[in-house]
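A protein chain is absent from this complex, but the other protein chains hold their places.
Our next item is chain A:
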Amino acid sequence: MSGYSITEPSRGQKRLAGALVILYAVITLLPLLWIVATGFKSPSDAISYPPKLVFEPTMEGYVNLFTTRTRVTPETLAELPPPDTWYDAIVRKYDMVIAGPSRYGERFLNSVIIGFGSTFLSVFLGTIAAYAFSRFKVPLKDDLLFFILSTRMMPPIAVAIPIFLMYRELGLNDTHLGMIFLYTAVNLSLSVWLLKGFIDEIPIEYEEAALIDGYTRFQAFRKVVLPQAATGIASTAIFCLIFAWNEYAFAVLLTSGTAQTAPPFIPTIIGIGGQDWPAVAAGATLFLAPVLVFTILLRKHLLRGITFGAVRK
């Protein structure tokens, strides 16, 4: 026997570990809290120095995020009938009236369509390719896998100009389809590699048992491999979504109107009404939500996925 044994950590050790985790969480969450708080500040509170920790929350940022406004003279304002909504009232405090909705909603929807669309495609194609690489004799398998991985080695922006030119020829500039294809192409290497790792871990004996039990190879894939790969598929989906959701450089370059996603749009809010930090913060806060929700929905799988390789055998 060695002097070490695997036992429960002592209470002191547990407390120390807990404290460290909480400290780390606070440090990493601080910028996030800052953004969320700024979204509820008034423009003057947002830029006050030293920063205000206690402030009177207001919805101005959110109203400005979702609307476009025009300045009117105090006389015109006085002639108007009283505001009939709470957000009208907020806007009029600044001698302005609401001119219409902003483009944030559309851009957000673009992000959803492109983010989830490309995630679905990456994971779908990745699963099939990973299964083939894992189970079949693919000619030049190792070279192909390396080639797939090598597409990750260069910074995506290195190919920005050629892609821009190709997309222009193909009419894919500023289209949802174009962005979905682009993000799928970038994510596919990650997806194939991650999923191949997960599928390699599923012993082939289960499929063989299913073949004996009267199923075809495809049915065995669906009934036996897919359920066991769920963990890997979920974690891969999260990674793909995070990339597609946050991608900025290509979005700036390739989209300007119809298919513009939220990341290039949010900074432009600043210009609309001077230094409108609360509106930017509000836009960023809302933008965080979908990935957060998606990750929370899949968190059980994700946790098991990350520890997958360590637990088996």
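The working rule: contacts are C-beta pairs under 8 Å (C-beta built on N, C-alpha and C of every residue); 3 or more make two chains touch, one makes a residue touch a chain; residues count from 1.
Operating definition for what follows: contacts and distances are computed from a predicted model.
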item: Which of "Sarcosine oxidase subunit alpha", "Rad50/SbcC-type AAA domain-containing protein", "Indolepyruvate oxidoreductase subunit B" or "Carbohydrate ABC transporter ATP-binding protein, CUT1 family" matches, in UniProt, the chain that is not displayed; value: "Carbohydrate ABC transporter ATP-binding protein, CUT1 family"
item: Option touching the unshown chain, where A:L172, A:V224 or A:A244 are the choices; value: A:V224
item: Per the touch definition above, residue among A:D95, A:D143 or A:E208 touching the missing chain; value: A:E208
item: Absent chain, residues of chain A that touch it; value: 203, 205-206, 208-216, 219, 224, 227-228
